[in-house]
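For this depiction, one protein chain was excluded, whereas all remaining protein chains were kept in their positions.
In order of appearance the chains are A and B, and numbering begins at 1 in each one.
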Amino acid sequence: MSQFYTSTDHFTIIPAVMLALFGCAILLFDFLVFPDPRQRKYLLIFVALAEGFTGYALYRQTEWLTANGQTSLTGFGGSVTVDGFGIFFNWIFVIAAMIVAVVSYKYLEISGEHHGEYYGLILFAQSGMYFLATGTDLITLFIGLELMALTFYVMVGFLRTDKRSNEAAIKYLLLGAFSSGFLVYGFSLMYGMAGSTKLAVVAEAIRQRPLWDPVVFLALATTSVGLLFKISAAPFHMWAPDAYEGAPTTVTAYLAVASKAASIAFLLRIFMGPFWSAKEVWEPILSVVAVLTMTVGNLAAINQTNIKRLLAYSSISHAGYMLLGLVAGNDTGINGIAVYVMVYTFMNLGAFLVVVALRRQNIIGEDLDDIAGLMSRSPGYAVLMLIFLLSLAGIPPTAGFLGKYYIFLSLIQTGHFTLAVIGTLYVAVAIYYYFKIVRSMFIRESTEKAPMATSAGLRLALGVSGVLTLAIGVYPEPFLRLAQTSLLR
Amino acid sequence: MPSGYIPILIFLAVAISFPVVAILAAKLIRPAAPSVIKLEAYECGIKAASDSRGRYTVRFYIIAILFVIFDVETIFLFPWAVRYRTLGWFGVAEVAVFLAILIVGYIWAYKKGALEWV
Partner (left out) sequence: MTEVPISWFLTLSAVLFVLGVAGFLFRRNIITVFMSIELMLNAVNLTFITFSYQLKRVNGHLFAFFVMVVAAAEAAVGLAIILTIFKNRGTLNIDDVDSMKN
């Protein structure tokens, strides 16, 4: 350790270091230890170890914060900040990565693309997410974002011989790079105003400028384009349906859950940090964007026949609800976003996992017809899917209700009654298209008889997400306390 | 006015006039005896095999991808070289870690057969 790299610095980034280290180890061990492709699932041990160490490091960080009575610990001269917010989001990434890794091997074996580096990519993406949730410096955030995005470009195109996967990858890559161009242009303007890349200094510089300063506005506009793109908010959502549909379903689940959670964390870091003093400027813009996002997501989902595409549009509309929490902007709203992200993780992962189980030899299994008669074929999956869909629609006593409840509560507290009414109306639309899936499962006759592609990992993951989706809805107190720790101020 | 740009203007004028003068002078002095052979791209006697805008083998692209990565990563070595004395052994260790990560990638590419010419 030296003056450039103290033990405090080390303590603040150790989870990301662990993830990157095990990611590199997987790249090497894939060849050295497991030359036989059938042994590749043993690489899961490395993922489990990496997540174990990461979880332990996060636990140690929490311990340190409570033991010293601090709300945050900064490292690298303020570039990385470990606080309740970052730790909360990182737990979500740990759970999402673990679940996705566990269910992947069967799916990839069936698709004929089971390669060791897939698990490495999951870990690399997660180390990028770590910096998105804990970074408080423009450079750190940018590197975290790109580390996450680049690995996702590769993972979306992982089925090399599949035309849809290629297409999804190139669309995601081109639009993703385009949006990060805008984002980084906004960053350059922020740097120009503040002379520093630290978020705290940038926030101070923006506070001293007039509210409608053109440079602030330009920085806000360009940065928002990049951020809204990443959370797939309208009008920058075009990539999401294609990327979600074309990607391997396990990657879609990871993309829909972990990538979105990390982007929300990033968005909150920027809007609650540098741009907080310009709230009057961005509040109306974000309300329009949120309403537009809910409109596009919910209305476009109605006509979909591909389940992954339908869930993609539904995930766009969920981004709209999360934005509403930021528009409200009080503690209930920000806390509501944390609750929403947590709830969304389990229910959305669960819904995609059922689609993963539908993929069998020679059957793509993504169409509404493929899920027909699921109740008579494998009732367990059908009931779980029903729980996830009810939760996605936001019907009590499932977890989804809780997420929406806090968002609407914060809107009412801050007097945004119109937004609350619009949000509630779209819940009704959402129920309609989720029940298209339910009707297909319970009422229609099964078209083929092939059994579900099940594996021990998949059953475990489905069980965990199903139980948690119900548990958060029925007994929310411990989960709410957990989300409470994530308040940014 | 930026008087510092006057040398650049002079230089520009010289640079433009040089080829013009040379070509004009050559045109006035040389004997005119055009032939088909003189119009060929190379006068060494070998006919051009194909258009230079044709397709390359895909192998070049893979080499290019690897080159781009390993070439650009050296950017990070230059700042270290500038502050070598200040950073001391810490800098050496840091760069060793950085290179180790690159080498992992290199081993991976090698094992995947990306460097073999097929």
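Going forward, contacts are C-beta pairs under 8 Å (C-beta built on N, C-alpha and C of every residue); 3 or more make two chains touch, one makes a residue touch a chain.
What you see is a predicted model; the values in this text were computed from it and never measured.
Per the touch definition above, the residue from B:Ile10, B:Ile23 or B:Ile65 contacting the chain not shown is B:Ile65. From the options A:Thr62, A:Asn166 or A:Ser446, the residue with contact to the unseen chain in the full assembly is A:Asn166. Of A:Phe11, A:Phe178, A:Trp276 or A:Phe435, it is A:Phe178 that touches the chain left out of the display. Listed for chain A, the residues touching the missing chain in the whole complex are 138-139, 142-143, 146, 150, 153-154, 157, 160-161, 163-164, 166-171, 173-174, 177-178, 180-182, 184-185, 187-189, 191-192, 195-197, 241-242, 245-246, 300, 303-304, 309. Not every partner is drawn; the one left out touches chain B at residues 2-4, 58, 61-62, 64-66, 68-69, 71-73, 75-76, 79.
Note that only the chains that are shown with their structure count from here on.
Chain A and chain B have Cα centroids separated by 42 Å.
Per the touch definition, chain A reaches chain B in the complex via residues 2-5, 20, 24, 27-28, 31, 117. Residues 87-90, 94, 101, 104-105, 107-108, 111 of chain B touch chain A in their complex.
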